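In this view, the complex is presented without one of its protein chains, the others remaining in place.
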Amino acid sequence: MQEVSVQQADFDPGAEIAALSADDAEAGAVASFVGLVRRDKHHGDVVAMTLEHYPGMTEQALAEIVTQARERWQIRRVRVIHRFGRLLPNERIVFVGVTSGHRHDAFAACEFIMDYLKTRAPFWKKEETPAGARWVDARESDDRALDRWK
Amino acid sequence: MQEVSVQQADFDPGAEIAALSADDAEAGAVASFVGLVRRDKHHGDVVAMTLEHYPGMTEQALAEIVTQARERWQIRRVRVIHRFGRLLPNERIVFVGVTSGHRHDAFAACEFIMDYLKTRAPFWKKEETPAGARWVDARESDDRALDRWK
Amino acid sequence: MTLKVLYFASVSEAIGLTAETIDLPAGVTTVGALRQRLGERHAALLTAKNLRAAVNRQMCGWDAPLADGDEVAFFPPVTGG
Partner (left out) sequence: MTLKVLYFASVSEAIGLTAETIDLPAGVTTVGALRQRLGERHAALLTAKNLRAAVNRQMCGWDAPLADGDEVAFFPPVTGG
């Protein structure tokens, strides 16, 4: 099973979850996360969002994050999918799914991968609003989210 | 949308995830969990598992757990499905899905609901192994898992 | 005073009953006292490891009070999920 995909196309969370646990009777837990484009009232309605990335580095950064998760928790299978290109509100951006024998490892590894992805994977979002287009600023809370994994 | 279901029938995680975020452009995050029957080598191969529950109390206990989660985190939609009856290894037992504006609330509420469900919802598992049937003992780690939410 | 009493999982199996309706004996005012009284007929209620109880579908402690018409349940620690 391919662990990391960076793609323009949409993905099917149900199919990914099914594949993660298929034919693995030792997997008792599947934790997963789907990130979506928010309309985000803060800066006015977001009409669309374009995700730019660094081809080549992106896949490598995501693979390294998965390796780190495997070193920290007893996990079985991992799947990370991140889209790029132009996406509309409510469209899917990212999928992270992790299976393990017991739920705590699956939850922790899934959230760890999301937290690291948010600060280490080279993606950049540009929002289109009625007032124009703007690059999204990095959130300080994303840096702080890493502190708990130190 | 119905928040809690206790049912014999299987469920479709992909359809549940899609319904959780449908038509909600403020939902940026969907955290979800699927629990599966493990073959569990500890006590010999599990051939099947039968889940007994306390009809009436089960639904009420799950609804109360969801209410507590809503009091603690900024979450949008919640879905909890728990099956009963006879299930085979690798079959789905439980689904918990939570949406929120930002990922931390969705992850925390989803894991909180699973931790509380494990110790507060009246379900009991009986495993069938080649050596006979046995009721599954409660795990001390499930009680300990609650400490972090105190 | 009448109570409905339910038993689940290993407790039900050990006792050989899933439910019974009983007249609450005088002087039995708490779930803990009911457990002791029923334990005279159903030894498993006294020997079960970490027995749990609910009154009217709410988990409760042994000092929970009883009232006419209550539904009381005895069961082992839960193992769902």
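So that you can tell them apart, the chains are marked A, B and C in the order they are listed, and the count of residues begins at 1 in each.
The rule is short, and it goes like this: a residue touches a chain if its C-beta (ideal position, glycine included) is under 8 Å from a C-beta of that chain, and two chains touch if they have at least 3 such contacts.
Keep in mind the model is a prediction, meaning the values are calculated, not measured.
Enquirer: Among the chains you can see, which ones touch the chain that has been omitted?
Expert: The omitted chain makes contact with A across the full complex.
Enquirer: May I ask which residue of A:Trp73, A:Phe107 or A:Phe123 touches the chain that does not appear here?
Expert: A:Phe123
Enquirer: Can you work out which residue in A:Ala18, A:Ala48 or A:Val136 touches the chain that's missing from view?
Expert: Spelled out, the listed residue whose C-beta touches the missing chain is A:Val136.
Enquirer: Tell me which stretches of subunit A touch the chain missing from the display.
Expert: 35, 51-54, 56-57, 60-61, 82, 93-94, 114, 117-126, 135-139
The definition used in the following text is that only the chains that are shown with their structure count from here on.
Enquirer: What's the chain with its C-alpha centre farthest out from subunit B?
Expert: C
Enquirer: What is the distance, in whole Å, between the centres of subunit A and subunit B, each centre taken as the mean of its C-alpha atoms?
Expert: Computed value for the inter-centroid distance: 23 Å.
Enquirer: How many Å are there between the centre of subunit A and the centre of subunit C, using C-alpha atoms for each centre?
Expert: Taking the mean C-alpha position of each chain, the two centres sit 48 Å apart.
Enquirer: Hey, what residues on subunit B touch two or more of the other chains?
Expert: Residues 35, 114.
Enquirer: Can you tell me which residues of subunit C touch two or more of the remaining chains?
Expert: Residues 81 of subunit C touch two or more partner chains.
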